[in-house]
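Every protein chain of the complex appears in place save one, which is left out.
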Amino acid sequence: MKAETRAAILLLAPSAIILGVTFFAPVVAGFALSLTDFDLYSIGDVHNTRLVGLHNYRELLGSRIFWTALVNTLYFALAGGPLTVIVSLAAALLVNARLTKYKALFRTVYFAPVVTTLVAVSIVFKYIYHPRFGVLNRALGALHLPTPDWLGNPHLAMFAIIVLAVWKGFGYTMIIFITGLQNIPEELYEAARIDGAGKWQQFRHVTVPMLGPTFLFVGIVVAIEKMQIFAEPYVMTGGGPLNKTLSVVMLMYQQGFKFWGMGYAASVAFILFLLIGAATVLQMKLQEPR
Amino acid sequence: MQNAECKMQNWVRWLSAFCILHSAFACAAHRDHRQPLTFWAVGAEGERAAPIIAEFERRNPDIHVIVQQIPWTAAHEKLLTAVVGEATPDMAQMGNTWIPEFVAVNALAELRGVDARDHFGGVWATNVVDGKLYGVPWYVDTRVLFYRSDMLAAVGYPKGPRTWDEWREAMQRIERERRARYAILLPTNEFEPLLMLALSSHATLLTPDGTRGAFRRPEFARAFTFYVDAFREGFAPSVSNQLIANLYQQFAQGDFAMYITGPWNVGEFKRKMPPEMQDKWATAPMPALTAAEPFGISMAGGSSLVIFRGARHRAAAEKLIAFLEEPAQQVRLYELTGDLPARRSAWSAPALTGDPHFAAFREQLERVVPMPKVPEWEQIATAVADRGEAAARNAVTSPAALAQLDARADELLEKRRWMLTR
Partner (left out) sequence: MSRRLESAVLHGVLIAGGVVTLFPLFWMLSASFMSTGEAATFPPHLVPHAATLDQYRQLFLRLNLGRAFFSSAFIATIVTISSVLFGSMAGYAFAKLRFGGRDRLFGLLLTAVVIPPQVAMLPLFLLMKKLHLVNSYWGAIVPSMATMFGIFLIRQFMLSVPQDLLEAARLDGAGELRIYWSVVMPLARPILATLATFMFMSTWNDFMWPLIILSDQAHYTLPVALANLSGEHVQDTELMMAGAVVTVLPVLAVFIALQRYYIAGLMAGSVKG
């Protein structure tokens, strides 16, 4: 055996073993699990398990709660994603502007929420959203604006969580946009200015087309990440009110670790996988050079 | 680059320091020669029962009780995860409706030699599965009617309605005479009120062998009708309890005249309602279906103390259980947490007899029954609340809702049926 091959085996071994055992094998096992009715009774005695083929999937697709969770998750991803992109693009443009001083400081400030622990800030926002004592409603009340119960109102709860997600995530995509903006050659702006283009036209005809690929990449990456939302509803609302903040991952957690319907929960996980897979394929297709 | 290398070295130094500290802690723990008894307590009990635990340790210097507290919102899943992961404590406090589930996974040790006589029959029954005892009631819980005594007196029922007919009449009169905004509060996301009605109506909820739903049977159907009518006739608002900003304030200002709830609210009502309202509220057992019964039937709730199979300090656990069951300690628990004692003899303590609001609970506890003892019950109860809400909001007719409930229960119990045929 060549020396390089021998070395490669040694160097790859730890990662291969760990990833194989703790990721790949469980994923395959998970699929197998989703074809059984492994549940509480199976934990008592593993012989209480039956192979049920696609029964779990059929049941899932026919269950109201699944579709609620799916709609909630898609709402979160498709509203939160673009919102994050818009806010972060705006932030990127401002931070990157020629006239801006202390760029690094602003960058750090806007990025800070990204590194904070999600559970901790979810709890902080839960108190900020408190209908009576929360700072938000205090401020709105002082301005004589409506002060709803953000997390208790079925129509507003998910939106309140989206705001939290945007706050927490926009710094990350802002950095990506800044990189993109910095990669736009200055000559293009020069040429546009020479042609008499104002600031807005420069934005529309230079910035936007050049950032095109970045937009797509960012938009879909963010949406994919948001499809996996779990900690926010778990800590802030427990999936309520009226299951309006129940996400697909939360449903999986509930079915798997609360009700111990592991076969059923595994099928939820796989549906999530299919969704994310589809979104990723879409992203890659859109990124292909034309 | 120097910076990164220094940081790597710093990491290593920090890690070694940490490891040394960690082992130092571990060694310190081992120098304790007492038996470590692990006890998982749920909710406020974990913190507030600390003085009782301390007293136990005083009397048993060779046992050290390690109390871990879990919030109610996560307790069920944490306990089950511990069972599955084979990482259970020696003993735990457990909601008595969970016991059938944990028995189904062989998690609990059978308990012997405990005297049932001083316990309330209905509550004791929740701990018995297939004739074997798996838990001992620690504190009990049930639901009774809380009401505005001034309003109910004005419509002719100073001691609260005793039967369903009287109840209906009281609600009608309150509504007609506009005594309160709503006659009764029935939060749509709580399944207890509907279930209490079902129990008083002598519904079995499931078939006797626990394999199918019995929701279309007349006993449950009439309870369901009573419940849904309360909304349709405007006696109750269609709100979930999350939309009630301040229950006590609203009760005091007359937003509703009646509410079905549990013992913790006795203390809360006393604390949170203004002084001038304190003589204007009272409690009464659930109304009976007909005048032939003294009063209605309610749920046998509460927490039990259980020992896990494979507990390493079983004898110590049994000692702690025996201690916590002493009437004096039961009274002490009530004083610290407001939880009602499981033992009848503890009820003769002045702390309880002195408060008229507890009389209703004492009475009710003589007529309580367990929920169906199938592991799937909690999911079925969720469906009950869900269909109750849907019918209350007129999203579905009552007969359709009941049919859906039976279908859902049958679906959830399918595996149980399969297992019983093996």
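Order of writing sets the labels: A and B. Residues in every chain begin at 1.
Assume a residue touches a chain if its C-beta (ideal position, glycine included) is under 8 Å from a C-beta of that chain, and two chains touch if they have at least 3 such contacts.
Remember, it's a predicted structure, so these values are computed and weren't measured experimentally.
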Using the touch definition up top, pick the residue from A:Arg58, A:Arg138 or A:Arg204 that touches the left-out chain.
A:Arg138
Of B:Ala82, B:Val239, B:Met277 or B:Ala390, which residue touches the hidden chain?
B:Ala82
Among A:Leu54, A:Ala97, A:Leu145 or A:Val208, which residue is in contact with the omitted chain in the full complex?
A:Ala97
Hidden partner chain, residues of chain A it touches:
2-12, 14-16, 18-19, 21-27, 29-30, 33, 91, 94-95, 97, 99-101, 106-113, 115-121, 123-128, 130, 132-133, 135, 138, 167, 171-172, 175-176, 178-180, 183, 213-214, 217, 227-228, 230-231, 234-235, 249, 252-253, 256-257, 262, 265-266, 269-270, 272-273, 276-277, 280, 287
In the full complex, which bits of chain B touch the chain not displayed? Write them out.
1, 3-5, 7-8, 11, 14-15, 18, 21-22, 43-44, 47, 68-74, 78, 81-82, 84-87, 89
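Keep in mind that, in the parts below, only the chains that are shown with their structure count from here on.
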What is the distance in Å between the mean C-alpha positions of chain A and chain B?
37
Could you please specify the touching residues of chain B with respect to chain A in the complex?
73, 76-77, 80-81, 83-84, 101, 104-106, 189, 240, 242-243, 245, 375, 378-379, 415-416, 418-419
Of chain A, residues touching chain B in the complex:
37, 39-41, 43-45, 48, 50, 131-132, 149, 152-153, 238, 240-242, 257-260
